[in-house]
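Other chains dropped; remaining ones untouched in position.
Each chain gets a letter, A and B, in the order it is written, and its residues are counted from 1.
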Amino acid sequence: MASNGFGQIFRVTTWGESHGPAIGCVIDGVPPRIPLSEADIQHDLDRRKPGQSRHTTQRREPDEVQILSGVFEGQTTGTPLSLVIHNQDQRSKDYGEIKDRYRPGHADYTYDAKYGIRDYRGGGRSSARETAMRVAAGAVAKKILARRLGNAFSVRGALVQIGPHGIDRARWDWAEVQNNPLFCPDPVAAAEWETFLDGVRKAGSSAGAVIETVATGIPAGLGEPVYGKLDTELAAAMMSINAVKGVEIGDGFAAASIPGHEASDEMRMQDGKPVFTSNHAGGILGGISSGQDVVVRFVVKPTSSILTPRASIDRFGQEVEVVTKGRHDPCVGIRAVPVGEAMMACVLLDHLMRHEAQVGPIG
Amino acid sequence: MASNGFGQIFRVTTWGESHGPAIGCVIDGVPPRIPLSEADIQHDLDRRKPGQSRHTTQRREPDEVQILSGVFEGQTTGTPLSLVIHNQDQRSKDYGEIKDRYRPGHADYTYDAKYGIRDYRGGGRSSARETAMRVAAGAVAKKILARRLGNAFSVRGALVQIGPHGIDRARWDWAEVQNNPLFCPDPVAAAEWETFLDGVRKAGSSAGAVIETVATGIPAGLGEPVYGKLDTELAAAMMSINAVKGVEIGDGFAAASIPGHEASDEMRMQDGKPVFTSNHAGGILGGISSGQDVVVRFVVKPTSSILTPRASIDRFGQEVEVVTKGRHDPCVGIRAVPVGEAMMACVLLDHLMRHEAQVGPIG
């Protein structure tokens, strides 16, 4: 991936610091004549927006996106889209005391080690605020994908584990994801998780989470072996999200324990079309989509900004103790759900366009 | 990633099919005046080579690499390295009966869906044979890294799980990895695994595996936030290896279950230098190396080529049964150990060079 961007045809480049004047992105390679307005993007941004429940940071940002280029009379023109969100709630004073201290689990130390300079306000470039632009780009990608792939297409995400607590997959209900602030597809787990999270917050700690994103209606044939594979790029896309420490496709790590004669998906014909009788592969074989649902999971570590004091050093080499008092999500994994969806949409669109460049119209 | 290559400065492009005349790679961006001979590369290739124990395919390939360009009088010149291995043991007749049939778990169906044509002999381009060129490129990368980073540097890999059987980390011994054909760092587990694998093979089945690769002596500062992160590119590199279904950094998926006040690594000063008291992060914070060991794990699914009959279809839309009679590894994960090391070395070198381009000499 490029330092601050990704994609080969549908190319997204993001910029901006948490407490600078603005954050934004440029998207190059957008097909022309796609109807697009700020409202199309805002809808997805609002799903990610902080301050929507007691489980996410109370930092309030209207997060209103502006389109500065690439749209004329309500349609994309094929020239680069420039999207910007001006930062408004920049209480820099909250961060003064960590100016010289390296918060454990954060990028403070490594940014200093790499660049010799660091915008310490709210994490600067390393802040999860950057993910707003991923969601914005994903909204554009989803709109284009929907036009190309039709009604069968969707990209959806859900939280499937929080702390040590997983869901019961038998109760999976996509509609439920919209009904609770935790994007949980299992209503019973959702209720238990809220109680769990309240405890975590009161303890001044935080929790990790596992997110699953699923793309439906994806034609067979997307992905470029043997390096630009669909799963390669999905793994990169998810791992590039803040605090992500692992990515799985289909069975993922469980695949190690499944015997070979049960691990691969058998095929049959149904109504004259090939079908798979299971989806261990997560919809990808040899790096190419098989026509099944594409299934990706990724893990987000617990928020490192916690009230519990932690041992650290400062940039002068002194040992110090760090307590983070700002407004922080006890579980950053929650708001990673729309981010994961957005990344998946961008990768799928890029691969669709790459396929059409080399091979021709899909399907 | 590019379709058939990776890296931005140290750029590797591979080519070749399992049963074509040859496989090879071109490496662009190689620093000049590095002593390099075929023997330097052959050593690593021999570690990956099939037919070395009863646990790997009995296909015999001398796998002798030739350097066709980029080296003059024993030193690299800064121009592209072209490496080639001629294929010799190409028993194509073994594969005739799967010419039109899609082997479950393989890329047969998806290659046909994408390209409308497929070199069915031994999996063609999707064969794990391609990984020989990854190992070759990794050997070059390791040589360069060793010159730049000195004696403290190493990239090593080990098998830490086979089927459902893990190692006892208390018995971890790197020296042991060289002593058994399974690259297992735990001698007790190694012995048990051999028995387990014999059973798997006799049952006509196969087993998955988890590989861990560790880089030591990596300076703080490698990685380009927020997309070209070190972990992003490591995840992509590992996921691009055949049959890999998941990648983790540091704690990986376990991070979901660890409370926030235990999940981040605390820092202290030791002999005037910053040290971490743990390594949950796997040596990467905010996408940038922290100076700790960089720790990556990836899972390889069980070999799909097995003797047990499996239901499938052929390319004419007929339901068929597939039995793979060729010579196959019961656990492809074993030979993935040197491949994982090689990919890690290439990614680290590319990031080292990228850092030096933007920021200057490291350390």
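Here are a few things to note about the model shown:
One rule holds in what follows: a contact is a pair of C-beta atoms (placed from the backbone, for glycine too) under 8 Å apart; a residue touches a chain by one contact, two chains touch by 3 or more.
This structure is a prediction, so every number in the text was calculated from the model and none was measured.
Here 2 of the identical protein chains are placed; the entire complex in the file holds 4 of them.
Assume only the chains that are shown with their structure count from here on.
Averaged C-alpha coordinates give centres for subunit A and subunit B that are 26 Å from one another.
Within the complex, the subunit A residues that touch subunit B are 1-6, 8, 14, 102, 104-107, 109-111, 113-116, 125-126, 130, 161-164, 200, 203-210, 220-229, 231-236, 238-240, 242, 244-253, 255-261, 263-269, 272, 274, 277, 280-282, 284-291, 299-304, 306, 308, 310-313, 317-319, 330, 333, 354-355, 359.
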